[in-house]
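Only one protein chain is missing from this complex, and each of the others stays in its spot.
Now for chain A:
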Amino acid sequence: MAFTLYSLLQAALLIVNAIAVLHEERFLRHVGWGSDQGIGGFGEEPGIKAQLTNLIRSVRTVMRAAISARHFQSILPSRTDSV
């Protein structure tokens, strides 16, 4: 079974990318998972949906810088190749 650590890393990268591209306004609002759509009262514990929404938002915030750097890094060598 060729499930190596490297493929795990690749899979994790792809999953994080998939979470990061869920756009807030165009998509999540319509489903009902927008980050400002009534995430419960302050007193009680947040449910699963609120936790998931928070998770998506935090992944997007954190990964934005890393993914931009990654795209930059992957685009730049291809430009120098053509020159």
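Couple of notes before you dig in:
Here, contacts are C-beta pairs under 8 Å (C-beta built on N, C-alpha and C of every residue); 3 or more make two chains touch, one makes a residue touch a chain; residues count from 1.
Following the convention adopted for this analysis, contacts and distances are computed from a predicted model.
Taken from the listed names "Protein YIF1", "AP-5 complex subunit beta-1", "Origin recognition complex subunit 4" or "Protein COFACTOR ASSEMBLY OF COMPLEX C SUBUNIT B CCB2, chloroplastic", the protein name that UniProt assigns to the chain not shown is "Protein YIF1". Panel shows chain A; residues 1-5, 7-8, 45-46, 48, 51-52, 55 of it touch the chain omitted from the view.
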